[in-house]
Every structure is written in structure tokens, then in C-alpha cells.
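One structure, as C-alpha cells, below. Some questions next.
Removed from the display is one protein chain of the complex; every other protein chain stays in position.
Showing chain A:
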Amino acid sequence: MEDMLFYDRIQFAFTITFHYLFPQLTMGLSLMIVYFKWKFLRSKDEKYNDAAKFWMKIFALNFAMGVVTGIPMEFQFGTNWAKFSELTGGIIGQTLAMEGMFSFFLESSFLGLFLFGEKLLGHKLHFVTGFLVFLGSWASGFLIIATHSWMQNPVGYEILANGKFVLNNFGALFSNPWLWPSFLHNQMASVVTSSFVVAAIGAFYLLNNKHSQFGQLFVKTGVVFGLISSVLVAFPTGDLTAKNVVKHQPITFAAMEGIFETEEGGSEIVLIGQPNIQDKKLDNKIAVPNVLSFLTYQNWDQTVKGLNEFEEENYPTNIPGLYYGYHIMVGLGTIFIGLMAVASFFLFRKKLYKTHWILWILMFMIPFPYIANTMGWYTAELGRQPWLVYNLLRTTEGASPTVSSGNTLFTLLGFVGLYLLLGMLFLILVGKIINKGPHPVKH
């Protein structure tokens, strides 16, 4: 039983982590493509249209990866988490079915038009199709996060005698206090990813003296979008998200922050330290007194509850993972703001394109927004443990009763192999597109 659950969890975690690498770029990038296309309509400068076209190629490849890895996600609720699906399907099925009906149809119908229809449609309509693709992908993010928020903070439900969760208030799914901060935070984080990617490719062109005109455009756009989104990710959206955790899952918050013992008279914020679960303390701690209390409650002296105040059976199952995940995300977030602020300063002084050390840094930043996003999800998901539906349904109660661990391991290995192949192909092809670069089209 334990074994079986273990493989189910690894398989879900692996496939969703891989899936989310792609939508996080497409959601942010669709916004930026719409921006380029809009600039083109306004200025009639072909450069912007070529930029939009170039990013559409990368978008299309990412989108295809997002689709093929997304379909397994939708199936896995039933294949691996059958008991969970049976009990809660009447509720989370709502938002998932809405996602299919409202966003996937929108995206996929108009993506075809957007990719193949420029000549047929003319620029204005082409812009509209691009906008609809953007809308579809954000709607998709919204509905999936609505689903996720219900698992973190269940609302509008009733539990029947047979253990089934049934919906009794549809509106509550969308006024869930967990939903909006989480959605906005996540979307801003995806704009962070796309801005860093755009800026990095731009820096790559400038450093190579290739496509310099586009290099400048990409670096500039990436840095401006990057600064705005990095700030918004931390404040107000990250802050509001954290406040939700304190309010609805105080035990998770204690674990994220690495607070083992409640401190009277204000809690310190931990910058560095390794959780030592055996002795229930942090090793090698560097911390600043009272700041955490202020950040959480706007009051320097308020007490933040430590893990010692809770039942051990409700502890998150992987406290170190949770703690590191959270600290990596927040740490990277802080670095992003700093870097983009410096880059913006140089941009403002019109020196950025010649300042090679910043361009090098921008180029090598590519993996970090992906890491921050993934760590953010690990924080959310490890923090929810040991529950599937917070406080109501334990993860151990949700797996498929008849699927044996041997079969799950088999499919897990299959996914790992297949996704390694996909990942490699993706990198090769993206590399090819980037190397070729945007080319002014012949008409």
C-alpha cells in the first residue's frame, strides 16, 4: 500500500512538474507576443511583426509540448487517484470540465488560425486571434488554479453519508479567498519566466553580434516586463498568498519558515539554515529578529505559531523539502528584483546594450525562473500534505485501489523515458530556432 502510494505520488509529481515547464512560458509569452503585435499595428514597424513571428515559433513548439504533456494530467486523476476522483469529482470535475470547454477549445481553435492564418486574415484579425490565444491560456491557468485552490482550501461543499463531496455553492468556487492571490501570483510568475527568456535570447544575440536589432528589442522588452512582473510577484501577490497560508494552514506556514518553537514577542525571519527534523531545530541559522511577525501581521511583536503547537500526525510529510522549496523561491524572487532593477537602470542610462557583464548574467538566468516556479509549486503541494483535500481527505485515502505498484512503476518508467526524449528534442529544436533567429520576411 505504502509502495503503491509512493509511485503514484512520484508519477504525478514528475509528470506535472514536466507539464508545468511549458505552460509557464506559453502563458507569459502569449502576453508578450500580443504586445509585439500591438506595437506593430500602432507603429507599422515591420520589426515588431518579425519579433512576434519569431516568438510565435517558440510559442508553437512550447504549446505542442504543453498539450501532449497536459493530456496525461487530465487522465491521471482517474488512473492513479481514482478514490479521490470518485469522492470529489462532483466538485473539482466542474472546474476541470470548464477548463476543457472554455479554454482548451478557444486556444486550440485560434492557435491554428494564429499560426497559419496571417495571410488569410490580415493583420488586425490576426492580432485578434493572438489575443484570443492569450485569453484562452490565462483562462486555462485560472480554472486549473481554481481547482487547485479548492484542494488547498475547500469551500462550497457538503459531505454526504457515503463520504462523497458534493457541491452546494457554485459561486464559492470562484470567490474562494485562496484563488485570486494564488492565480495572480502564478500568472505574474509566468510573465517572469517569459520576460527572462526573452531578455536572455536578446542578450545572446547581442553578445554574438547577431540580429543585433532584435537583440536590443528583446533585451529591452524583457527587462521592462521583467522588472514589473518580478516586483508584482513578490508584492502584493506573493505577500497575499503567504497571508493565506498563515490564515488557513498555519502549520504549513510554520514548516515553510522553519519555525520549530513558537517565540513570544515576535518571530525572526530565517534567511539561511538547515532544518534538523530529529532534534526539531534549525542548524546554522542566520535570522533577523521580529521581521517575520511584521511581514505576516504588520506588527513587530505578534507571535507566529511554531510547529510545536500542532499535532505531529498533521505535520507536513516533508518538512525540509517544504522549507527549502519556499526559501529557494523567495530567495530567487529577491534576486530577480535586484537584477532587473540594475538592468533597468542601465537601460535608462542607455548603456545596457554595451554592458557585457549584465548581458552575460541575463543570458545565464534562463533556468532560474523555471526553478522558482517549480519550487513554488513544491511549496504549495508539499505544504498541503498529508492532505489531498485540506483537513478533509488524506493523501493515503485517495489512490486507486486496484492499480498495483508494479503497474504504476512500469508507467512511471515509461513516462520518464518518454519525457527525457521529449525534453531533448525540445531543446534541440528550440536551439535551432534561436540560432536561426528572426529573419525579416520577404513579401
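The criterion applied here is as follows: contacts are C-beta pairs under 8 Å (C-beta built on N, C-alpha and C of every residue); 3 or more make two chains touch, one makes a residue touch a chain; residues count from 1.
In this section, contacts and distances are computed from a predicted model.
The protein name that UniProt records for the chain not on display, among "RNA polymerase sigma factor SigW", "Cytochrome d ubiquinol oxidase subunit II", "Recombination protein RecR" or "2-oxoglutarate ferredoxin oxidoreductase subunit beta", is "Cytochrome d ubiquinol oxidase subunit II". When the full complex is taken into account, the listed residue touching the unshown chain is A:60, out of A:60, A:341 or A:366. Only one of A:17, A:109 or A:302 touches the absent chain when the whole complex is considered: A:109.
The residue touching the chain not shown here, chosen from A:16, A:41, A:121 or A:295, is A:121. Taking the complete complex into account, A:71 is the one of A:71, A:271, A:288 or A:371 that touches the chain left out. Panel shows chain A; residues 56-57, 60-61, 64, 67-72, 74-75, 77-80, 82-83, 85-94, 96-102, 104-106, 108-113, 115-117, 120-121, 160, 164, 166-168, 170, 400-404, 407, 410-411, 414, 418, 422, 425, 429, 432 of it touch the chain omitted from the view.
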